[in-house]
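One chain of protein is taken out of this complex; the other chains stay put.
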């Protein structure tokens, strides 16, 4: 395979708009087309599920880091399920294992992942995730970026991977 | 001892104002005076350290959940250090083990703890922690509360413990 | 409190002989009488439960590191329950947080704790735990010790704490 690039896509499991779901699915496709591996939380819900579906439609490889001890609500679009049995502590693994983290709209789970990513100096791209300025201090340290569309996100990831 | 109550106090390790540090120390004292156990992240820095110092000054019992595998930058005011060797994943333990979580001013680590607490439906009191409205949706579900002073925080904790 | 000593007592949740249960209860008492804190896996079963009961009968302080996210089959003799939500990964915390680990008869869970303790160079005392020589190589590096009775175990702990 050569050295792999892993892009984490985080976002809500429910209460997500169809616009955000469509954007995440497109992002999954574009990630796959770049030959990057897609990493998500692995459940068959919301952003996680559609991003994986997009990546599979484009022939990509998908990795799901699950909170559960064994198969449970695992997305059928996850090629490689990693069962942690650690609940939300798996959020830490999501961000540590991603070269770049993309934050889509979500709630407390997604916010925790953005926070953990910034804590470990991992680059984060907010794609529709509105932090209301909460992370602005970290942003000044250049870890938090913003993109409007999946295409912009891909361009930004490429730039970040070169740094 | 009888059934113990554990109150988690979260907040920044550095870049914290002396006002916030004083408030956290007072809060630690008041928690101890109530006979509650104080839980923090256990390091000898910032909010963690002064909250534990306050609790010890008032004769309380302090619990530190540390990211490290062994003694390292452990607060000297922690009676019972729990070494997890799990880095930031210990933030999950902090919130799951607390009956109520108090959020003092902090940065991404503290934000992750607030997010993880809300994710697990744990009551959170923001004492000087400004979420800029990011968690307001969860607040409408009554998990996020606000207090201006250590005394108000104690009153609120008592109310929450009765629920 | 002054600097606390934490002694971990590990052992089976079920299929444990009454002799082993009695020994663990006595050990819990003796640990409490020394002023040490007792750490166990925290469930209301087997060795964990009786060791905590013994410690409480002697007025000690008991710490339970639980695999669960919240109260579930928690021993009523645990003063301070730490909820990890991490399943068996909590076994790592059990051994890292103990100054000395005592292994009573048990099965795969207990074996994992002995193995993890030796892996992290933590002193282990086998009190009725028969490793059939599996850990003998590590024993030659002096981390695995043996005791026949709770009293012998206490004597050995004192010696190990001085090292």
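Each chain carries a letter (A, B and C) given by its place in the written order, and its residues are counted from 1.
The working rule: a residue touches a chain if its C-beta (ideal position, glycine included) is under 8 Å from a C-beta of that chain, and two chains touch if they have at least 3 such contacts.
Source: prediction; values computed, not measured.
Peer 1: Name every shown chain in contact with the chain that has been left out of the document.
Peer 2: Per the contact definition above, the missing chain touches A, B, C.
Peer 1: Of the residues B:88, B:113 or B:131, I need the one that contacts the missing chain.
Peer 2: Looking across B:88, B:113 or B:131, the contact with the absent chain belongs to B:88.
Peer 1: For the chain left off this view, which of C:6, C:78 or C:92 is in contact with it?
Peer 2: Hidden-chain contact among the options goes to C:92.
Peer 1: So that we can see where the missing chain sits, which residues of chain A does it touch?
Peer 2: Residues touching the hidden chain, for chain A, are 1, 4, 6, 37, 61, 63, 65, 69-70, 79-86, 89, 92-93, 96-97, 120.
Peer 1: What does the interface between chain C and the hidden chain look like in terms of residue numbers?
Peer 2: 86-89, 91-92, 107-109, 111-112, 115-116, 118-120, 131-135, 137-138
Peer 1: For chain B, enumerate the residues touching the unshown chain of the complex.
Peer 2: Counting only chain B, the missing chain is touched by 69, 85-89.
The criterion applied here is as follows: only the chains that are shown with their structure count from here on.
Peer 1: Note whether the interface between chain B and chain C is symmetric in residue numbering, meaning over half of all numbers used appear on both sides, and answer same or different.
Peer 2: Shared-number fraction above one half, so same.
Peer 1: Counting only Cα atoms for the centres, state how far chain B is from chain C in Å.
Peer 2: 28
Peer 1: Just curious, how far off is chain C from chain A if you go by their C-alpha centres, in Å?
Peer 2: 40
Peer 1: Among the residues of chain C, which are close enough to touch at least two other chains?
Peer 2: Within chain C, residues 69, 85-86, 89 contact more than one other chain.
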